[in-house]
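Sharing a structure below in structure tokens format, with a few things to ask.
With one protein chain withheld, the remaining protein chains of the complex are depicted in position.
Entry: subunit A
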Amino acid sequence: MNSAFIIGQYIPGESFIHRLDPRTKISLIFFFVIFVFFANSVLSYALLTIFSFLVALSTKIKPSFIIKGLTPVWFLIIFTFTIHLIVTQEGEVLYRILGFPIYSGALIQGFSISLRFFLLILFTSLLTLTTTPIEITDAIESLLNPLKKIRLPVHELALMMSISLRFIPTLMQETDKISKAQASRGVDFRSGSLKSRVEAVIPLLVPLFISAFKRAEELAMAMEARGYRGGEGRTKLRELKIRKLDYLAMILFSLVIAGMFLLRK
């Protein structure tokens, strides 16, 4: 089984970014996503790009890992760029490729949109690279906590997420086992028409679902036996704490954003 998949993209480390409170990271990324759309000049884009690269460097994660994580989105970035080249018709015509005009405005538009896209993906992937899934769960629970007032079952949602995280590897092992058992009976998942492959998946899914329901029932029983009675009056072992480091990160971030606004056209 692929262990990299199990723990998500997380790469253990001790860097400044790793040690930030996950809530700080999530909030800052949230603001970054908004402010990227305010950049409109070469200099403002340059500032954000440099900032993102510095943050990426400071995680001390090998650039090759980060680039590998971005592989699936390269296609989207290039696609966006091409669409802009074709659709936008502003500015003067720079070249003609096979008789098709390329406008200067299109080049600029395509480039800036793709860059924005790239920065967004890079920045958010830094979150999952430096934060364990369970930390992210805790952070979401804590950030959504005010919504308890409007009856959003925040504790239950977080518990659901953490139980899913816990059971993903178990269910993957089971899928593996069942698919081997079915393959040994001659079910073929890998070749044939799409229809026959879909049909081959059914004998895999049915036992998987049945066992998942059984697991859910037994787990609920075990949780109750250990005194689980909802979020009321519960304490938590894992603790989130905003420290000096987090304030430092927030200030730094604010300065960069302020700089970006100054450099706007």
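Here, contacts are C-beta pairs under 8 Å (C-beta built on N, C-alpha and C of every residue); 3 or more make two chains touch, one makes a residue touch a chain; residues count from 1.
As a convention for this text, contacts and distances are computed from a predicted model.
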- From "RsbT antagonist protein RsbS", "Cytochrome c", "Fe-S cluster assembly protein SufD" or "Energy-coupling factor transport system ATP-binding protein", the UniProt protein name for the chain not displayed is "Energy-coupling factor transport system ATP-binding protein"
- Where the complex has a chain not shown, which of A:86, A:219 or A:262 is the residue touching it? A:219
- Among A:121, A:144, A:165 or A:252, which one is in touch with the chain left out? A:165
- Note on the structure: Cross-chain touch to the chain not pictured, restricted to A:149, A:190 or A:238, is A:238
- Note on the structure: Missing-chain contacts on subunit A, rising order, are 6-7, 133-134, 162-163, 165-166, 169-170, 173, 214-215, 218-219, 221-229, 233-239
